[in-house]
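What follows is a structure written as structure tokens; I'll ask about it next.
Only one protein chain is missing from this complex, and each of the others stays in its spot.
Each chain gets a letter, A and B, in the order it is written, and its residues are counted from 1.
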Amino acid sequence: MKNKIITAFAALGMTLAAHAASAETVRVGVAAEPYPPFTEPDAAGNWTGWEIDFMNAVCTEAKLDCVVTPVAWDGIIPALTSNKIDAIVGSMSITEERMKTIDFSDKYYNTPSVIATAKGSGITPDAAGLKDKIIGVQVSTIHQDYVTTHFGDVAAEVKEYQTQDEANQDLAAGRVDAIMADSLALDAFVKSDACCEIVGAVEDDPAILGAGVGVGLRKGDDALREKFNTAIATIRENGTYDEFSKKYFDFDIYGK
Amino acid sequence: MLEWIAGLASWELLALEPPGWGGVLLGGLAISLQVAVGGYLLGFLIGVGGATGKLYGGPILRDLLDVYTTLVRAVPELVLILLLYYAGTDALNQLMLLIGAERVDISGLAAGIFVIGVVQGAYQTEVLRGAFKAVPHGQIEAARAYGMSSLQVLRRITLPGMLPHAVPGLANLWLIATKDTALLAVVGVAELTLVTRQAGGTTKSYFLFFCAAGLLYLLVTLISNVGIRRVERYARRGMPAVRS
Partner (left out) sequence: MSPEIRSWREPHRLVLLAIGIGIIVFAAINMRWDWLPRYSGRLVEGVGTTLWLLFLTSALGFLLAVPLGLAQAAGPFWLSGPARMFCTVIRGTPLLLQLWLLYYGLGSLFAYWPEIRQSWAWPYLRSAWPYGVLALTLSFAGYEGEVMRGAFAGVPKGELEAGRAYGMSPLTVFRRIWLPRAIHRALPTLAGETVLQLKATPLVATITVVDVYAIISRVRQDTYLTYEPLLLLALIYMILTGILVLAFRWLEAKVPVKGG
């Protein structure tokens, strides 16, 4: 018994030690959930997707040793501020509200937000169409903010999900009438599931929807932010960005 | 609907090699078990310390231990896990900075072990304290009268005497530890329940994967039960048979 306890503690100690004292390592937090086509676990237990390719390209460019660290989405900002991770590459939009707590790199993609419903629902992506409907959104996203602000009063209910995947699932199950999310994420979803369709983009509200997606960083971590910014600019220029993007999209998702 | 029922039997999704997700599930199970074993042993150390403190400690220590066991047992495990998961890491790093050491990086696994250990520790403290109190005082006094040293009393009288009282409670806590690891899914530790949801989300075969994971958990419980029965028989040797 005693030996076992000692072994267990030695193992625990080693786990701690193995992760300590690695100066150049950047722990990149991704949301621990399937979010195709950006981040997705595969059957071999690896994370794949556009954002993982993007992270690898940027980290190679900036000569950083990046380690993918899956974190629950609803705790991803606390994980950053409490030093569990060093950067967030999780399709996180740059918004005023988040800027109060964390810093962002320059944007690395920008796509519109859209509404998806069951096929043939006749719902339009505006307040009139969503009147008395149940809308599903993922928590702590710009979409949740948008839906509560613009449709909160007319909708029958706004259901909040821990992951986008669960919201998608409940749209397929018919438990919600509509969901709002990023156009590419929903595009991947409606392609994989015959149940649903995208009915269109919502009217823009820059204050809520922000100015694109950036790498989330701890406040004051300026050196790392500079490295990311330079690397993003470089891979945009030298064609690396377009190269790995081609595998996923047939247009430039960087936006204007 | 037929399609869904057919989907229930997509066994190839459970294959051990990719594209099957069986390997990922077993990997998640391994993490769950590591957290459960580590947390349980850590909880046992805390429990031994806590029980000793409650029995022999001064009034201040006893009160502090009371606060610890009461708090942990009154707050949902899920909330404790969230609190300790973020606060534990933060506090440790503050401490490291304070003593001038380098910031340590705590893996989800280590944090999980710590969290389960703190929760288990509170319950094990109570179980061990109760078991100790169940040993008749006269036996200990008799042993002392025979001239046994404290260590001898502990080894020959107290420990064998408390064992039958401690084993059922400790066994039950082990089963709770294996199931509490599932709560770590909420903070994103890749244990069995979380990887099951990821597998379900990616393949849309929620039902199949949740059932498979349920079976794995059940297997852990059933195998544990066999072991527990053996330990109980050993601990109760020489005692009157129990009525069930």
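As a working rule, a residue touches a chain if its C-beta (ideal position, glycine included) is under 8 Å from a C-beta of that chain, and two chains touch if they have at least 3 such contacts.
The model shown is predicted, which means the values in this text are computed figures rather than measured ones.
**Q** Can you work out which residue in B:Ala15, B:Leu83, B:Leu97 or B:Ala134 touches the chain that's missing from view?
**A** Reading the full complex, the residue touching the unseen chain is B:Leu83.
**Q** Quick one: say which of B:Thr52, B:Ser107 or B:Thr221 touches the chain that got left out.
**A** Considering all chains, including the one not shown, the answer is B:Thr221.
**Q** Considering the entire assembly, which residues of subunit B contact the chain that has been omitted?
**A** These residues of subunit B touch the chain that is not shown: 1, 3-4, 7, 59-60, 63-64, 71, 73-80, 82-83, 86-87, 90, 175, 179-183, 185-186, 193, 196-197, 200, 204-207, 210-211, 213-214, 217-218, 220-222, 244.
**Q** Extract the touching residues of subunit A with respect to the undisplayed chain.
**A** 74-75, 77-78, 81-82, 98, 100-102, 139-140, 159-162, 166, 169-170, 172-175, 193, 195
Definition applied: only the chains that are shown with their structure count from here on.
**Q** Using CA atom averages as chain centres, what separation in Å is found between subunit A and subunit B?
**A** Computed from C-alpha means, the inter-chain centre distance equals 33 Å.
**Q** What does subunit A use to touch subunit B in their complex?
**A** 4-5, 8, 11-12, 15-16, 19-22, 27, 32-34, 36, 40-45, 70-72, 75, 78-79, 82-84, 163, 165-166, 169, 192-193
**Q** Using the touch definition up top, name the residues of subunit B that touch subunit A in the complex.
**A** 18-21, 23-24, 27, 37-38, 41-42, 44-45, 82, 86-87, 89-90, 93, 102-107, 109-110, 113, 186-188, 190, 194-195, 197-199, 201-202, 204, 206
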